[in-house]
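The structure follows.
Shown here: the complex without one of its protein chains, the others still in place.
And then subunit A:
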Amino acid sequence: MKLLNVFLATSALTMFATAANAVDLEFYFPVAVGGAAAGTIQSLTEDYMAANPGVKIDAIYTGSYADTTTKAITAVRGGNAPQLIISLSTDMYTFIDEDMIVAWDNYVTADEQKNWIGGFYPAFMANSQTEGKTWGIPFQRSTPVLYWNKEAFAAAGLDPEKGPANWAEMVEMGKKLTVKDASGNVTQWGVHIPSSGFPSWLWTGIVAGNGGLLADDTGKNVTFNSDAAVGALESLVKLSATDGVMAPGILDWGGTPKAFFEGQAAMIWTTTGNLTNVRTNAPFDFGVGFLPGLTQNGAPTGGGNFYLLKGSTDEELQAAADFVKWATAPEQAAKWTIATGYVAPRPDVWETETMKDYVKGFPQALVARDQLDYAVAELSTFEGPKVTQLLNSALESAITGQKPAKEALDGAQAEADAILSAYR
């Protein structure tokens, strides 16, 4: 009897002790830049666990962004939510709508609110905050830039050290860079702006470069058919139709770097997530510059944020938040940026010795950072996937010449209004 009592008491004590000391966390993460990145995340969590023995983090690789979102929503509805996920910054309104995330504000001190949350680039926070609360913490964030082939520039008699400063220059240079063979077939196009899959992303940048925005920060209003947008779409269509500097039709996103490496296009628009890829595989010197704007500089941000999910105890969520504070601290963020090419999300990361050494050998990495001053939020609204799809279809129908720019965008605007009016 006595023995049993002792046993019960000890096991109760042990249970209490474990509950007080060890926190088990689950963390879903997608990878969109190739296999090695998953290893980097694993090693980051292992470093953290080694330094914090009370916390156990199970970092679970969950495929693409879309797969991660599906898995997270299923787990939340199934009552088994992970504490932490990385998902697209544009999923913020969807997650709020699903009532599945909690704001970070409850898990930070006043000082951290100012110095940690306040320490990210405002361009990245635009997709992470709404209605005065912070819902996402920027982590694997990117922005598109223009890459140019210096050899092709030299061959066309252009200054290889100077990329186009604006749209008009891009068209002028593009005309010189477009090379035809004896039978009149183009062997090298001047510029390649991919339009397959998710054209809305680069599109946000083109419109921003024409002084327009696609949506406001409430997620309930879009301005797809503004004058800036219609003008921008007409200019984009003209690149193939009359300027003759870009291949006609829908251009593949995934094949863009390949087209650049193989000399099929002398300038490409693609994400900074490709920097490491281009640096390793381009058989020539290349330059990186801002997206050439129609009237001003402009670019979207993109990529993934950390989110805290509902359904766990405050203690667990606090532990998850503490992990994120560590992971976004300068040393760790620098490691992540160098491994993947994502843009370091805080100015202080660029001040670390690791980053300084990195950009010394690779100054192209700085372009993305400097462009952040002109960056706008990626298109993000309630019912995000549906609304974005409307825009994508409109863009595709204009690019393929099925509809004039204005008609296509007016149609998308009307359909988006019909969906979003429910939230106003």
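Following the convention adopted for this analysis, contacts are C-beta pairs under 8 Å (C-beta built on N, C-alpha and C of every residue); 3 or more make two chains touch, one makes a residue touch a chain; residues count from 1.
One rule holds for everything that comes next: contacts and distances are computed from a predicted model.
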Protein name (UniProt record) of the chain left out of view, among "YCII-related domain-containing protein", "Cysteine desulfurase IscS", "ABC transporter permease subunit" or "Deoxyribose-phosphate aldolase": "ABC transporter permease subunit"
Given A:Pro138, A:Pro199, A:Gly231 or A:Pro257, the one touching the chain that is not displayed: A:Pro257
Identified contact with the non-displayed chain, of A:Thr45, A:Ser89, A:Ser128 or A:Ser142: A:Ser142
Interface with the undisplayed chain - residues on subunit A: 26, 31-36, 38, 58, 60-65, 67, 70-71, 74-75, 77-80, 142, 197, 253-258, 262, 270-271, 273-274, 276-277, 281, 303, 341
